[in-house]
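Right, chain A next:
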Amino acid sequence: MTRLKLLLVEDNPADVFLVREALHEESLDCDLEVVDDGEQAIQFFERADAGGQAPPDLLLLDLNVPRIGGEQVLERLRRSRTCAGIAVVVISSSDSPHDRKKAADLGAAEYFRKPANLDEFMALGKLVRRLADKRRGAVA
Partner candidate 1 sequence: MAAIAKPRHELRLYVAGTTPRSLRAVQNVKRICDAALPDQYVLEVVDVYKEPGRLAKDQVIAIPTLIKFAPGELKRLVGDLSQEDQVRKGLGLLAA
Partner candidate 2 sequence: MKLSEAKAAPISDDLQTRLAASESRVAELESRLAEAEETLHAIRTGQVDALVVAGPDGDQIFALEGADHAYRILVEEMQEGTVTLDQSGLILYANRQFASMVRLPVESIVGSSISRFLPPDRRTTFSTLLAETDGTRQRSELTLMADDGLRVPVTISLNRLETGGINTVCAVITDLTEQRHYEAMVKDGELSRSILDQAIESIVVIDARGKILRVSESARKLAGRDVLLRHFDSVFEFWDRDQKVDAPRLLSAARSDNGIRSIEVILHHTDGADSTLLLSAGPLWSSSRDLLGCVVTLTDITERKETEEALGRQAHELERMNSDLKQFAYAVSHDLREPIRIVANYSQLLEKKYKDKLDEHADGYIRHTVNAAHRLERLLDDLLAYTQTAETQHTVEAPLDANVVLAKTLNMLDTALAESGARIESDALPMLWVEEIHLQQLFQNLIANSLKYRSDGLLRIRITAQAGKDMWTLGVSDNGIGIDPQYHEHIFGLFKRLHGGSKYSGSGMGLAICQKIVERYQGRIWVESEPGRGSNFLFTLPKET
């Protein structure tokens, strides 16, 4: 079984650490690639499309990243040859229905609001596992 490849688009190092912690809690064996702005994310997709690297299995995206925002990243993702079908988890500090709807409209599979409660944050790990299993099941 190939290791899970995850791309995390997040600019806050504190949250990056928490995401890693969550994945670790779930004993998820994965390669986590981190970029800290939207532009780098898009470059990632382009490289994948060009054949320079394998597309990720899962995208963890904070909508509120600098340079190019999360929304545009998602739109760009839709147009990517190789990455369009990957599962997306939008992670956000906002809980507004508006943002949730936007994420759903743009094809995100899940919307994860970054909670203040640590245990709830750790549940992100479970969420990722669930999505990964689904994907593997589909592929297989």
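How these were chosen: all candidates are chains of the complex that A comes from, given by their letters.
In this text, a residue touches a chain if its C-beta (ideal position, glycine included) is under 8 Å from a C-beta of that chain, and two chains touch if they have at least 3 such contacts; residues count from 1.
Quick caveat, the model's predicted, so the values are computed rather than measured.
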{"item": "Chain A in this complex - touching candidate among 1 or 2", "value": "2"}
{"item": "Complex contacts: residues of chain A adjacent to candidate 2", "value": "12, 14-15, 18, 21, 93-94, 114-119, 121"}
